[in-house]
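My questions will all concern the structure given below.
With one protein chain withheld, the remaining protein chains of the complex are depicted in position.
All chains are identified by letter, namely A, B and C, in their written order; residue positions are counted from 1 within each chain.
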Amino acid sequence: MADTIFTVRSVTKAFGGLTALKAVTLEVGREEIFAVIGPNGAGKTTLFNVISGVYRPDEGEIYLAGRPLHGLTTHRIARLGVARTFQITRLFKQLTVLDNVVLGFGRGDIDPRGLVGGARRPAEVERAKELLAAVGLKDSAGLTAGTLAYGDQRRLELARAMAMDPTLLLLDEPCAGLTHHEALELAALIRRLKDSGVTVVLVEHNMYVAMGVADRVAVLDHGEKIAEGSPEAIQRDPVVIEAYLGRGEAGEDRA
Amino acid sequence: MVVQQIANGVVLGSLYALVALGLTLVYGVLRILHVAHAGVFVLGAYVGVLVYLPTGSLALAIVSAAVVCSLAGLIMYRFLYRPVLGRPPLVPLIISIGAFMFLEDLYRLVMGPYIKSLPVTIRAAGFETAAVRLTGYQLFIVAAAAGLLLGLWWLMRGTRLGLAWRASAQDLETAAAHGINTDVIIGVCFVIGSAIAAVAGVMVGGYYNQVYPSMGSVPAYKALAVIVLGGMGSVPGTVIAGLALGLAETLTMVWVGTFLPRDAIAFLVLILMLLVKPTGLLGRAS
Amino acid sequence: MISSLYLVTVVTMTCIYIILASGLNIITGYAGQPNLGHAAFFGIGAYASALLTTKAGLSFWAALPLAILITAVVGLALGVISLRVRDDFLAITTIGVNFVVVSVFLYFTFFGRALGLGGIPRPTLFGYNLQKPQYLVLVLAVVALVMALCWVFSRSRLGLMVTAVREDEIAARCLGLDVTRLKIIAFVLGTSLAGLAGSLYAHFMTFISPYDFAFPVSITIMCMVVLGGAGTLWGPVVGAVVLASAPELLRFIQDYRMLVYGSLLVLLMLFQPSGLLGMGSAFAGRELRLAARARGRVNQGG
Partner (left out) sequence: MSAYRGKWVNALLAGLLIVALAFSFAGCKPKEPQVVKIGVFAPITGPAAADGAAATNAAILAVEKVNNAGGINGVKVELLTYDDQFSSAQAVAVAHQMIERDGVVAIVSGSYSTPTRAVAPIAQEAKIPLVAGYAVHPDITAAGDFCFRNSFVGTVQGLAAAEVAVRDLGAKKVSILMVDTDFGRILGETFKQTVEARGVKVLSIDAYPYGEKDFSALLTKIKGLNPDLLYATGYYAEGAAIALGAQTVGLTCQILGMEGMDSPKFLELGGAATEGIIITTNLNRDDMRPIAQEFLQAYESRFNVPADMVAASTYDAILIVCEAMRVGGFEPQAIRDAIAGLTNFEGVTGVIQAFTPSGEVIKPVQVQIVRDGAFHFFSVVDDPAIITPPN
C-alpha cells in the first residue's frame, strides 16, 4: 500500500438499540480501488452514509488527505472532493441527463456568475458530453433523466459523480441490477477511473464483482470488520466464508 | 369555575377529537391530508337535519348520516385519491382542497345559504353541582366521543382488521407484499373515518343548533393542526391532542384573555411544537 | 378613458396575482417546498407599506423596498422553519402561519384590527399623483421586471440548483449543493415577490383589511401556480390570468363559481397534474413534450 489518502478510524454508528457500525477502521491508499463487502445488513450503506455525512458518526474519525470529514455537513464533505453514487439511484429525474451531469461541476459552488448567467457554460456542456460518452450515454444528453432505463440511470449517476472531479469516489453497489455484460463494462470503467487518479471505495454485495475489480477488500459483518486483505486472501479466509456461507449466500451471482 | 371551564374544554375537545379521528385514520395509511373530510362532516350534519326534522329520532339521524357519509367517503377514495396514489403529496392535497370547495358550494346551492336549525332534544338528565354544570347533551357528546374512541381502540388492537391496519400504516407496500389487501384496508379507513365525521357533524349541528354550508371551513384546517399535534396517524395521540386543544383554547381565552383570536392559538401551538419536535407530539421518527 | 377603469382594475389585480403566483412558483414550483400561506406574506408586504406611508410618513418609493425587505425577513424565518419541518408538516405549518398572521392583523390596534388600514396614498411621480391608469403602467413595468427576474432565475445555475433540491435533496447535498442556503434563497426570493405584490396592492386599493390576506387567498394563488404548471416560467402567469379573469368572464355563472373552480382543480390534478404548461400537456414547450414522449416509450418498453 502506497501512501494513505483516506482513513476511517474506529467509527461507530447506532440507531436506537441497533449498532450498525462497530469501531470500523479502514485505510485506503492513493489511487487504490478498495472494496467493502458483506452480507445484507452488514452496515455497508451505513458506512457510506457516515462517510458522506448523511449520518453523523457516534464515535470515530474520518480523514481525507489529512483533513477531517467527521462532523462536517454533507455538502462540505462533497466540496472536499468526496463523490458518491447510491444503491438505489438518486437522480434529478425531471431534469435532463445533461443537467444532471452539469450540476456536478464546481461541487455546488454558487458562483456569482451563476446568478445571472446561463445555467451551463459552453465549456461545461462539452465536458459533460465527454463524461456521458465515457459512460456510454452519448446520445441521451437531451432526455429527461427519469425516462432512462435502470442501467443507464446507474451510468448517469457515475458520470454525475465524475463531474465533481472527486478525490474519493464512493460507489454503492454499482453493479446491482446490471447484466453480467454491463457489470464487466463497469468494472473496466472503474479501473480507468483509478488510472486517471481517483481513489475508489466501493460497496458490493456481490463478492465476485468486488474481487474482480478491487486491489484490496474489507469484509463487514454485523457492523464489524471481520477481515481485510487482497482479494485472494479474502476468498480463502475461513471467517469470511463462514459469514457468507452461514447465510447460504456465498458465490450466488445475483446480478 | 375552574372545574366548569375544564368541563367546557373537555366538551369542546371531544368535538375536535371526533372530527380529527377520521383524518388520522386516512393519514395513517395513505399519508394524505384529507381536507375534504370536513365536507363529509358537513354532509353528516345535513343528513342529520333531513332525517331528524321529520322523524324526531336522533338515533335514526345519526345512523343515516353515518351510512350516507361512509358511502361518500368511499366514493371520494375511489375516484379522487386512488388514481393519484404515489404522486407527490401536493397533488392529493390540492385535489382534496378542490373537492372541499366544490362540496361547500354544492351544499349552498342544494340546501340554500341560510343556517338550518337542528333542534335536538335529549332525554338524558343534566348534571349540576356547585362547581360544575353539564347539560344532558354535553354529557352525551363526551360519552359518545369516549364510546367511539374505545370502539376504535378495540378495533385497532383487538381484531385482525386492526392488525392489518397497523401493518399498512407502517408500510403500505410491505403490507401488500405480505398478502394484506391494502385497498380494502384503506376503504375501511374511509368508511370508519367518514362515519365518525358524520356522527360529529350531527352532534356539532345539534349542540350549536346550526347547520350551514361553510360549517366545515374552520374544522377542516383546525383538524389538521390536531392530527399533527397528535403525531399524524396516531389514534390515541389525536384524542389527546383534541382534548388538549379544547382545554388550551378554553383556558387561554379565560385566563390569558383574548391573547390572539382563538383559531390562531391552535396553529401557534402547532408551529412552536413542530419547531421543537418536527414529527409531532407522539410521532415516530420518520 | 373612464370607460376602461373597470378593465384597468381587472388587469391591475391580474398583474398583482401574476407577481404572487410567480413568487410562490419559486418556492413550490422550483424548490418544491409546499407553501399554503403565501397570502400571509402578501399581507405583510401590504401592511408594511401601508404603515410606512400612513404612520411613518414615507413616500411610496421609499416604503416599497422597505416592505419587500420586511417581508423577506419574515420569509427568511419561514425558510429556516422549512429546514426543520418538511413535506406535509411544512404544508400545515404554512397554513398555520397564514392563520396566525391574519390574527395578528386582527388583534393588534397598531394594525387597525378589523377596521383595517385606510388612507393609503397613491404614489406620486414627478409631482403627479398616479391615478389608476397610470398606476397600472407602473404595475405593468414591475410585472415585466419580475418576469425578467424569473426568466433569469429559471435559466441560471442557481435556478438549476434549486430545482435539484426539489428533485432529490440528499443527492443534491452529495454533489456539494448547500441545500440549506438554496432553500432559504428560494423562500426569501418568493416571499419578497409576495411583499412587492402586497405593497402594490395596498397603494392600489388605498385601504386594506385582514381578510384580504386570509387563507382562501393562499389557496387561490396555489391554484394559479398548479393550474398553469408549477416549475415552469410562464405557467403561473397563465394560471393567474385564467383564474383572475375567470370570475369576470364567468359572471353569467357567478352563482356556480366555486363549484366550477373546485371541480376544475380536481379534474386538473387527476388528469393533468403538472398543469397546463407542465410536462405532457398539449401546451407544453417542445422540450417537455419530447421528454414526455420518451417516457411513454420507456414505459411501453417495460
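Going forward, contacts are C-beta pairs under 8 Å (C-beta built on N, C-alpha and C of every residue); 3 or more make two chains touch, one makes a residue touch a chain.
Predicted model only: the values in this text are computed from it and were never measured.
In terms of the touch definition stated at the top, the absent chain reaches B, C within the entire complex. The missing chain, though absent from the display, is touched by one residue of B:Thr24, B:Ser168 or B:Thr250; that residue is B:Thr250. When the omitted chain is restored, the residue from B:Thr55, B:Gln170 or B:Asn209 that touches it is B:Asn209. Remark: the residues of chain B touching the chain excluded from display are 1, 4-5, 8-9, 11-12, 105, 108, 112-115, 117, 119, 133, 135, 138, 208-210, 212-214, 217-218, 249-251, 253-254, 257-258, 261-263. One chain of the complex is left out; on chain C, the residues touching it are 1-11, 13-14, 106, 113-116, 118, 133-134, 136-137, 140, 201, 205-209, 211-212, 241, 245, 247-249, 251, 254-255, 257-258.
By definition in this document, only the chains that are shown with their structure count from here on.
The centroid of the Cα atoms in chain A and the matching centroid in chain C are 41 Å apart. In whole angstrom, the spacing between the mean C-alpha positions of chain A and chain B is 48. Centroid to centroid, with C-alpha atoms defining each point, chain B and chain C lie 31 Å apart.
Touching two or more other chains at once is no residue of chain C.
Shown for chain A are the residues in touch with two or more other chains, of which there are none.
By the touch rule above, chain C contacts chain B in their complex via residues 28, 34, 81, 84-89, 91-93, 95-97, 99-100, 102-104, 106-107, 215, 219, 222-223, 226, 255-259, 261-266, 269-270, 273.
Those residues of chain A that touch chain C in the shared complex are 52-54, 73-75, 78-79, 83-84, 86, 90-96, 99, 102-104, 106-111, 113-120, 142-144, 146-149, 160, 164. Against chain A, in their complex, chain C makes its touches with residues 152, 155-161, 163-164, 167-168, 170-179, 181, 231, 279, 287, 290-291, 294-295, 297-298, 301.
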